[in-house]
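A single protein chain has been omitted; all remaining protein chains appear in their positions.
Here is subunit A:
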Amino acid sequence: MDRYGMQNQIACIRSLFDQGYLDEQFIQLEELQDDANPNFVQEIVTLFYTDSTRLIQNIELTLNSRPINFSKLDDYMHQFKGSSSSIGAKKVTSECAVFRQYCAAGNAEAYIKQEHAILRKKLEFYFQMMGQAAVAQTT
């Protein structure tokens, strides 16, 4: 890894912190990685990606069913918020919290769908960033 490449990757991760995408929990994950477990961060981020994809699909199914099962929705969001918080995905965590408040308030379906679409977009962008960050950890 040349010096320029290293600096680039450090800058990338730093910007994720600066922009509030990642929080201190991500640093905790990095600290758990060592020579004996060199791929821990990448593994757990990959797990998060798979798990979140499943949750998003379930959320969409729930949103598309009639009547909407708000309790199930809340359940999924609780799980989602939990795992994103464990990873240090700060923005996703707070988005989930907001989303849950809307669900709790029983807000209009259209509004919830809109929020969900926004969250999904942010999550996709986030995964791209996380993918880069995870790769940076293992090199």
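In the analysis below, a residue touches a chain if its C-beta (ideal position, glycine included) is under 8 Å from a C-beta of that chain, and two chains touch if they have at least 3 such contacts; residues count from 1.
By our rule, contacts and distances are computed from a predicted model.
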Unshown chain, UniProt name, "YJEN3 protein", "Non-muscle cofilin 1-like", "Response regulatory domain-containing protein" or "Importin subunit alpha"? "Response regulatory domain-containing protein"
Among listed residues A:8, A:25, A:94 or A:132, the absent chain is touched only by A:25
Full-complex contact with the absent chain, from A:8, A:86 or A:132: A:86
Using the definition of touch stated at the top, determine which of A:17, A:40, A:70 or A:102 touches the missing chain. A:40
Residue list for subunit A contacting the dropped chain reads 25, 28-29, 31-32, 34, 37, 40, 43-44, 47-48, 51, 78-79, 81-83, 85-88
